[in-house]
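Below you will find the structure I want to go over with you.
Omission of a single protein chain aside, the complex is shown with its protein chains in their original locations.
Read from first to last, the chains carry the letters A and B; within each, the first residue is number 1.
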Amino acid sequence: MNKLVYLVPLFPLIGFLINGLGRKSLSKSLIGIIGSTTILASFVVSVFLFMDVKAHGASVVTAFNFINIDTFKVAFAFQVDQLSSLFLLIITGIGFLIHVYSTAYMHEEKAEHFGRYFAYLNLFVFSMLLLVLGANYVIMFIGWEGVGLCSYLLIGFWFKNNNYNYAAKKAFVMNRIGDLGFLLAVFWLIAKLGTVNYADVFAAANTLSKFDVTAITLLLFVGAMGKSAQIPLYTWLPDAMAGPTPVSALIHAATMVTAGIYMIARSNVLFSMSEVTMNLVAIIGLATALLSATIAIKQNDIKKVLAYSTVSQLGYMFLGLGVGAYTGAVFHVMTHAFFKALLFLGAGSVIHAMHHEQDIRNMGGLKKKLPITHATFLLACIAIAGIPPFSGFFSKDEILAAAYAHNPIYWGLGVAGAAMTAFYMFRLYATTFLGNFRGTHDQEHHLHESPKAMTIPLIILSILSVVGGLIGIPEILGGHHELHHYLSPILISEKAHHIEHSTEYMLMAISVAIAALAVIFAIVRFSKKPELKDATGIAKAMENKWYVDELYDAAIVRPLEAVAVFFKNIIEKSGIDAFVNGVGKFVNYSSRQLRLVQSGQVGNYILIMVLSIVIFILLWFYDAGIIRLVDKFF
Amino acid sequence: MNAIIFSALLGVVMMFSGILTTNKQAIKNIALVCLTLLLVANLANHYEWYSIKIDTKQMFSFGKYGYFFNTIAITATLLYVFVSGDDIVKVGSYGAEYFALIFFVLCGVTILSSYNNLLMLFLGIEIMTIPLYILTGSDKKNLHSNEAALKYFLMGAFSTGIMLMGIALLYGSSGSFGIESIVNNTSITLMKVPILEVIGLMFVFVSMLFKVSAAPFHFWTPDVYDGAPSVFTSFMATIVKSAGFIALITLFANKSEELGKLWNILLVIVIIATLLVGNITAVFQQSVKRMLAYSSIAQAGFMLFALYSRNEIARDGILLYTTAYSLATIGTFAILIKMEDHSLDGYNGLAKSQPLLAATQTIFLFSLAGIPLTAGFFAKYFMLASVIRTGGNAAIYLVIIGVLFAAVSLYYYFKVIQAMYFKEGNAATTKITPSFKFALLLLAFLIILFGVMPDALLGLFYF
Partner (left out) sequence: MPIQYYIYLSLALFSIGIVGVLVRRNAIIVFMCIELMLNAVNLLLVAFSKMHYNMAHLTNAETTVGTEGQLFVFFIMVVAAAEVSVGLAIIVMMFRNIHSVDVNFLNRLKN
């Protein structure tokens, strides 16, 4: 049964190969079918694996020895356990829906690009599965780099537009900064423990010194920062919206960006050992959540709002990890995957209907024209706003409750962020779907509901967004928190909540009430007369994303460029270039001289041989001096 | 055991098949069948099935290591005939005889893989080289071929003389030809040196260095490799040279302590000289064939690392190295043979006219240069790791020098890649058959396979 795990990443890989190689010869419908069915097949296998893990527990399946150097061994092995099987379901399930959605969304592309798109998408799913399934940090890193590559390729999918290419490059570079941290952490682990297998590392974690644990976890966290878009490496994610919308839904909302959370949850044994890192994770998470929420309030591009909202929600997940609520964070990953994928796909549906218009100031009143999109989008907004009994409520509440137990200030700021979330989501909803249509006449004429291939995924996801939270109903609301029990073998259970039940009810009520108020305020404020004027003052700063990009530009990019210019013009030209060229010239020169020794005359050759033998023998018999000389140098 | 007997017998079979048929295709196919038979016979030995059991009176010591090397050498030959067989029969009008000679060379190779006596070392070397003199001169009207054969013969015979003198002196001092009794003689220490023994060992060592073309005894290599018909250069540079290394390592395998410090210093001098001469001289070559000849000297420098370290990693590593090096070199030469112009400019624009050849050639060159994901990387890695394992500062310096010269080697290997991909021109090739393409792909696949999973090869060794 466990051997089935090979099939999970194999199917997308096959899909990638077929679509990649046959993109010029296959028809569009065939490409779409291959792309989607491979993921569906993976999903089916994942369901079996999930059942199996539930029944028989975790296991490690080794395919072959990947690296085998002396005592250091890295196996190409798959970890099939509660955590990875859950992620498998999320990745393949949502992945399948988004593949189906893409067949309609990308239909205008030429067959060749259509094939390229699906090849990339399949490769992405393959890499992501590898990341999640790997039984050691090296395999995880392979997947980690793979998803980064696919993300780069897909952000720059429309490579004719140079801005998109810049966005792709930015994403790649920022991810690489994080990857460096990850890589250093892996090397550190190898140096200290001599192994990278999860099981061995966690078993030997106690032998690490305090400093080592802190350094390793901090470096891992740097990796997570890059991949999961946390301060200070978050600015690539909003720019990554340059890619096709389904890509944003799959990669930049539902799966890839949660890789950082998966990695920390997977390494929870290590992280729990370092107080410093845990606090830093919580603070960075909270700061990211708040900062990006404020930015989201003033964005007018429908995808940018969702992008900042994603950054903000990821911040919540890190807050959860930082306060030790690993289950809560994983739970939020799952519910967030449902409703954020839904939001993006809904946005995609709107953009599709509006002929690639993304500015919400030019929309409005789409409620009537796009009934299914509207309904599902509304459900998703309610879910993300944290209104019970929708899925977002349960997961967010779990994180906030754990934050309160840790430090009430975290909770206060968290609730403020949640209120902002509710506010900007319903600002988005109201501006887009309510009021009057503000676009051009032409656009109004062409408004239409999207085809079935797009709406059916929306409906499925909306159902999941509504009921997805039910697997994690906390005990005070009479549930059993199934997810918690399921994941308990993998994740260290959070420190016991020292909260009275009455306090917990109160906290819940407060956060729901504030969120509800924010929702009502947003609907009242924006449904009739949306803000169309340019913002001023603080609002302008928010609209311009607090000038963070400009800050990075001034503080890092420009000085670096100045240094680079200095190095290029002064040091490189006169110093290094001259040196390198000198070496090259020297090699060439000695090459020309040395080949003259090869005179072509047998007599000379034999003479040199005989002389060498004589020298060898002399060396041997007049050895003492030479040995002393050599000893001095070596 | 089987391999020695069968290779000699099958050589005779090949010779007679030349009487029965003159159809070149048929001869090539017979050779392929015979090689497969030989491989099977050797594998049977590996599984302890003997055709004839002869008491060899300690002349041989058959073991897994030798069998495994035989398997590698025979498989490499099989691949070599598979890729370049059509060109072997094209060299002259004696197709069957060329194959017969190749079988006799293999007989020498198999003797060298498991000899236990200096007599067998001598016979193995001679059985291996005498047919090579003929193969080198097989292009009878070509003056280059003539010259190469004469040079090879004279210098080869001279080095045989040196080796025999060494053996005689060793015999004089120890009274036996068995290799344990000679090189395990604990009386060799730094201060108290039996002169006969030292000079004898030195002579044998030098003549073996000659066979593996280590500097300063490498002078025959560029001229002979350049002058010989390319198909046979390919064979000489790969299987024969590998056998030389196995013989050298068997001779000096576990003698490190007794041989003293000075021995290592000599070896270090030889290694550095070999790397220097091979790499630096290759840089300036305009003919790809001659460049490959020098690069094969450079590769020999790397293989000598195994002799310096003489430990387990080195023993495994040299097998991987010879495999990686042989596969890549066979492929490179196979493509070279198909080129109309053997100079570097002759490769200009090959990527356009023959994309598959250019791509596989790139993989072969990557492997020779030791780029990761090709077998050559792990081969070099094992060599360097084995040196590091010996410890000491000298080892570190040696590794640094090795890496530096590996970097130099990138330069001239990449010149070929640059010519193929980035230079304008229409590289002309002779007719390329689909089966040739398939054979190249097979070689490239094996190189990548061993580059991703070196254990796939070394694992076989321990089966």
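The rule we apply is simple: contacts are C-beta pairs under 8 Å (C-beta built on N, C-alpha and C of every residue); 3 or more make two chains touch, one makes a residue touch a chain.
Computed from a prediction, not measured in an experiment: that's the story for all the values here.
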| item | value |
| --- | --- |
| Selected from A:Val467, A:Met506, A:Leu551 or A:Leu607 as touching the chain missing from the view | A:Leu607 |
| Sole contact to the chain not displayed, among B:Met15, B:Leu37 or B:Met165 | B:Met165 |
| Residue touching the undisplayed chain, where the options are B:Leu154, B:Ala428 or B:Leu449 | B:Leu154 |
| Absent chain, residues of chain A that touch it | 595-596, 598-603, 606-607, 610 |
| Chain B residues touching the omitted chain (full complex) | 119, 122-123, 126, 130, 133-134, 137, 140-141, 143-144, 146-151, 153-154, 157-158, 160-161, 164-165, 167-169, 171-172, 175-177, 222-223, 226-227 |
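Operating definition for what follows: only the chains that are shown with their structure count from here on.
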| item | value |
| --- | --- |
| Contact footprint of chain A on chain B as seen in their complex | 150-151, 154-155, 158-159, 162, 190, 193, 198-199, 202-203, 206, 210, 216-217, 219-220, 222-223, 261-262, 265-266, 276-277, 280-285, 313, 385, 392-394, 397, 408, 411, 453-455 |
| Chain A to chain B touching residues, read off their complex | 64-66, 68-70, 587-588, 590-592, 594-595, 598, 600, 602, 604-606, 608-609, 612-613, 616-617, 619-621, 623, 626-627, 630, 634 |
